[in-house]
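Below: one structure, written as C-alpha cells.
With one protein chain held back, the other chains of the complex are shown just where they sit.
Residue numbering begins at 1 within each chain, and the chains themselves are lettered A and B in the order written.
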Amino acid sequence: MASISCSSHHLAGLFGPNTTDPTAAAAYICSAFTSVSNSYKDTQRAVDTTYLLFSAYLVFAMQLGFAMLCAGSVRAKNTMNIMLTNVLDAAAGGIFYYLFGFAFAFGSPSNGFIGRHFFGLKDIPDDGNFDYSNFLYQWAFAIAAAGITSGSIAERTHFVAYLIYSSFLTGFVYPVVSHWFWSSDGWASAFKTSDRLFGTGVIDFAGSGVVHMVGGIAGLWGAFIEGPRIGRFDHSGRAMVLRGHSASLVVLGTFLLWFGWYGFNPGSFNKILYTYGQPGQFYGQWSAVGRTAVTTTLAGCMAALTTLFGKRILSGHWNAIDVCNGLLGGFAAITAGCSVVEPWAAIVCGFVASLVLIGCNKLAEKLRFDDPLEAAQLHGGCGAWGVIFTALFAKEEYVAEIYGSGVHHGLFMGGGAKLLAAHVVQILTIVGWVSITMGPLFFILHKLNLLRISQEDEMAGMDLTRHGGFAYVYHDDDSQKHGVQLQKIEPAATIPSS
Amino acid sequence: MASATSPLTCSASDLAPLLGATANATAAAAFLCSRFTAISDRFVDTSYAVDNTYLLFSAYLVFAMQLGFAMLCAGSVRAKNTMNIMLTNVLDAAAGGISYYLFGYAFAFGSPSNGFIGKHFFGLKEFPSPLADYSFFLYQWAFAIAAAGITSGSIAERTQFVAYLIYSSFLTGFVYPIVSHWFWSGDGWASPARTSGPLLFSSGAIDFAGSGVVHMVGGIAGLWGALIEGPRIGRFDRSGRSVALRGHSASLVVLGSFLLWFGWYGFNPGSFLTILKAYGTEGDYYGQWSAVGRTAVTTTLAGCTAALTTLFSKRLLVGHWTVTDVCNGLLGGFAAITSGCSVVEPWAAMVCGFVAAWVLIGCNKLAERFKYDDPLEAAQLHGGCGAWGLLFTGLFARGGYVDEVYGGHGRPHGLFMGGGGRLLAAQIVQILVIAGWVTATMGPLFYWLHKMKLLRISGEDEMHGMDLTRHGGFAYAYTDEDDQSLRAGVMMRKVEPASASPIGQPQFSPSAV
Partner (left out) sequence: MASATSPLTCSASDLAPLLGATANATAAAAFLCSRFTAISDRFVDTSYAVDNTYLLFSAYLVFAMQLGFAMLCAGSVRAKNTMNIMLTNVLDAAAGGISYYLFGYAFAFGSPSNGFIGKHFFGLKEFPSPLADYSFFLYQWAFAIAAAGITSGSIAERTQFVAYLIYSSFLTGFVYPIVSHWFWSGDGWASPARTSGPLLFSSGAIDFAGSGVVHMVGGIAGLWGALIEGPRIGRFDRSGRSVALRGHSASLVVLGSFLLWFGWYGFNPGSFLTILKAYGTEGDYYGQWSAVGRTAVTTTLAGCTAALTTLFSKRLLVGHWTVTDVCNGLLGGFAAITSGCSVVEPWAAMVCGFVAAWVLIGCNKLAERFKYDDPLEAAQLHGGCGAWGLLFTGLFARGGYVDEVYGGHGRPHGLFMGGGGRLLAAQIVQILVIAGWVTATMGPLFYWLHKMKLLRISGEDEMHGMDLTRHGGFAYAYTDEDDQSLRAGVMMRKVEPASASPIGQPQFSPSAV
C-alpha cells in the first residue's frame, strides 16, 4: 500500500508559498488518495474473501465425496453406518472445531506446540489476520482428516468408538499438527519469521502430511488394532475380495473429491489478489493459483493412467475402482508441493504415487492388514511420498514467491538437502505424534470392548442391527416391511444364482 | 456502491482556488480531478464485477440445491415412484424458469410499485436497470424453484402428475413471488429495508434468506396438499398405528442432504447479494466480506448442532442411530437458521439448531398422532423449523449486526439481546401472514383439484407405483440381463392386463428410453 500513501506535509512543501493555500491543497489531494487506498483495501478483502469462501465450499464438497466413496466401497449391509459416520464427521467436527480446534491450531500469539486463542471464535475477526472465512476453510480441512480415518475402520467398528475417536482427532490431534506446520508460531512452520527448522521450515502447502498422513496413520492404527473383517482372509491366509456394493457411488465420490480438490490445493493460498514483485504485471498470485490447479490435475491424471496400465499388467483387468484409487493417490501426493513445483514435476509425482500405492497394497496384503478403502495406504503412503517429493522438486523461484526468501528449495533443483531433512523430520514427527495419541486411544477402546462389533453383528451387517434397517429397498412391492429384509439375515433364504 | 464512491469525488472548482497562484490552476485542478474521477469509475466497475461474480456463483450453488432436492426426494420414496418424483423436481426448475421469467420476477421485484405486488420487468423487459441485474434474476429464480421443490416432497407418491404441474406453476408464478415482494422488495409492506413507507413496527420483519418466505411457504403449501389428499395406502394400518414406508435408497438421501448443505452456502451467505461493501470506516478489516463469512459459520453451526441433537435424541427415543433422521435434523437446523443467519452470533446459531431439532421431532410426533402423512417430513421440517427460525431471529438478533446489514442506527433487535419486543412482534406477524396467505391461496387450489378428481391417483395406480403406470417403466433395472424384452413385457402387462402375448412388445417407442 505504501506507494499510494500521500503525505500532505511533504506535498505542501512541494507546492511552496506561491500556491494560494498549499496546505489545504495538499490535504485535499491527499485525502483523495487516502480514500483510494481505503477503497482498494476493501476491494482486496472482498476479492480474497470471495475466493477463500468458494474454495471452502469446494473443500466441503469433498465430504460428500468421501461419503459416496465410502458408501460405494463397503458392502450394502453397512452403507447406512458408514454414511452416518461421514455426516457426523462434518457435524461433530463443526462443533468441536468451533469450540477449541481452531484455537489449538491457529490461536496466535502462542508457543510452537499449541495455540491458545480464539476459543469459540472469540475475538474473530481479528485485525485482518483471521476472519470467519479462514475458520470455515480450516474446518473443512479438519473434517477431511477424520473422513479419511473412517474409511480404514469401516464395516466393523462400534458407532460409539467412532464418535469418540472422531471428536478426539478433529478437536485435538489434527489441530496440533496443523499448528506445528501451518501456524506462524508452529515450531516447524515455514511461515515462522525466525529460528526455522534447519533454517528452512517445512513446506506442506495444502497438507499431504498435515491432513492425509494424519488421517491415514490414525486409520492404520485403528484397522491394525481391530484386525481384518471376517472373511477378508481365508483359513489358509489368502486374501479374499470383499467387493463394495456400488461402483457408481465410488466413481461419483471420486469425481466429487477431484472437484473439491480444486478448493483444497489452489484454495490454500487463502488470497488471490497479491502481487509478486512489481504491481501491474501479468504474473502474480492469481497465476500461481492457476498453476497449482494445473499441477494438481496433472498429478492425478498421471497416477490414474499409471494405475490403469499397472493393474492391467498385474491383474489382467481394466479396473475402474483401482483407477479411482490411483487418481486419489496422485492427488494426496501432490498436495504438499502443488504450489511450488513445475507441471512436469507433478507428472513425476503422480507416476511414483501410483507405484507407491500399488506397493503399499501388496504390503498390506502380505501383512494381512485390512483397510476397506485402502485409506491408510493411499493417504498415509502417498501422503508421505508427497512430502518427500516436495523436498526433491520444489522450485526456487516459486518457493521464494510463496514463502519468502530463506526457505530452501528441492534437492534435485539444486537447493541442497536441508529441506529434505526438514521433511523427513515432518514425516517422523507426524507418525510419532499420531501413533502416541491415536494408538493408545484405539487400544483403550479395544480393551473396553468398545471398538469392534460382535461377530454376529458383523455378519448380519450393522445397518440391520444398529441403524434401523437396510439402506436399499428396491424390490418392495406392497409386502415390503421388515419381513423381507430380515429374511436376508435368516440363512433359510435360498439365493437363486444369477 | 454509494459509500464506496462518495469520498472519492474531486471537484475542480473546489481545488482550483487552493492551487491559486500556480501557472494554470484551473487546468491543474481539472487534470487532477479527471484522474480521481477515472479512479472512482474504476472502483465502480470493480465492485460490479466482484459483486456479480459473488452473486452468480452463489446462484449456481443455490441451483445445486435443486439437485439435492431431487436426490433427497428420490431416495425417500419407494422405488416404484422414483421416476415420478424426479420428474417433478426437473420440472420445478424448468417450468419455474419460464414462469418466473414471464411474470414471477415482475410480481416479486418489479419496482417501483405498491406494498402488495410488483408490476415491472415482465419478461425481463427494460432489464437490466441500475437497481437489478440478470444475476439477481437468476438468484431469485433459484430461490423460487426451491419453494416448489419443498412442496413436492409432501405430496409425493400419490399425486397425479397434472395436479403437480398446476400447483407448481401457481406457486412459483404467483403465491411465492408475492410473499417475497412483501418481505424482500424495497416496496414490500413488511420489508426491513422498505424505502417507500414506514417500517412495520419501526422494524420490519427480518427474514434474511427466507425461513418464512421460502421454507414456510413451501411447507405450508405441502401441508394443505398432503392433508387434502390423505395418507398413502398402508401408511397407517387398520388399527391406526403408523407404519414406516421406508424410502428405497439411503445413499440418495445422504447425497441429497450433502448437496443441500453445499447449496445452502449459496442460499444464506449469498443473500447479501454484494460482498464489496465497507461497514463504517473504509479500509478497515471488518466489512460485508466478514459478515458473509460469519453467515456461513452460523449456518454451519446451526446445522451441525441440529444433526447431533437429532442423533442422540433419536438414539434415546427409538434406539437406533439413523442416518436419514440425522439428515432431516440437519436440514431442519438449516431451515431454521436461514432467517437470522446474518444477524446472530455463532453461539446463538447453536441454540437455534438445538431447538430446531426438537421442533422437528415434536412436529413429527404431532403429525403421527393426527395421521398426517408427509413422505419427506417437508411440512414439519420446512414449515415447523422455518417458523421457529423466524421466532429465533426475533429473540436473538444482535443490534450491531442488524444495523450493519439493514442500515440505520439503533434498530429494534432481538428480545433476549435487549432489543425490545418490536422485532419479535414483526416476526410473529410474518408467521401469521404467511400461514394465512398460503392457506388462502393453496388450500382452495388443492381442494378444487381434489373435487375435480385431478389430485390423487387411483388406488390401483398407487399400489403398482406411478413409474409403471404413468412414466413408462421402473427406474431401475439392475438384474435384467438378456431377458430385457421379456422384462419390459412383464412390466407393461401390469399396465395393460389385456395383453395376451407372453412376451409382449414394448408399447412405447425406443426413443422413450
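Assume a contact is a pair of C-beta atoms (placed from the backbone, for glycine too) under 8 Å apart; a residue touches a chain by one contact, two chains touch by 3 or more.
Keep in mind that this is a model prediction, so the values were computed, not measured.
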Just to confirm, in the complete assembly, which displayed chains does the hidden chain contact? A, B
Touching the absent chain when the full complex is considered, from A:A24, A:V47 or A:M462: A:V47
Which residue from A:L273, A:L355 or A:V425 sits in contact with the chain not drawn here? A:L273
For the chain not shown, which residue from B:P17, B:G97, B:G115 or B:G230 touches it across the whole complex? B:G97
Interface residues of subunit B toward the undisplayed chain are 19, 21-24, 27-28, 31-32, 34-35, 38-42, 44-46, 48-53, 56-57, 59-60, 63-64, 66-67, 70-71, 74, 82-84, 86-87, 89-91, 93-98, 101, 123-124, 128-130, 133-138, 141, 161, 249, 252, 255, 470-473, 475-482, 484-485, 488, 505-506, 508-513
Touching the unshown chain, subunit A contributes residues 3-4, 6, 10-11, 13-19, 22, 29, 33, 36, 40, 43-44, 47, 50-51, 54, 58, 75-77, 231-232, 234, 238-248, 251-252, 254-256, 258-259, 262, 266, 272-275, 278-287, 289-291, 293-294, 297-298, 300-302, 304-305, 308, 311, 314-324, 327, 343-344, 347, 358, 361-362, 364-365, 374, 459, 461, 472, 474, 488-489, 491, 495, 497-498
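Heads up, the rule we're going with is that only the chains that are shown with their structure count from here on.
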Subunit A to subunit B, mean C-alpha position gap in Å, rounds to 31
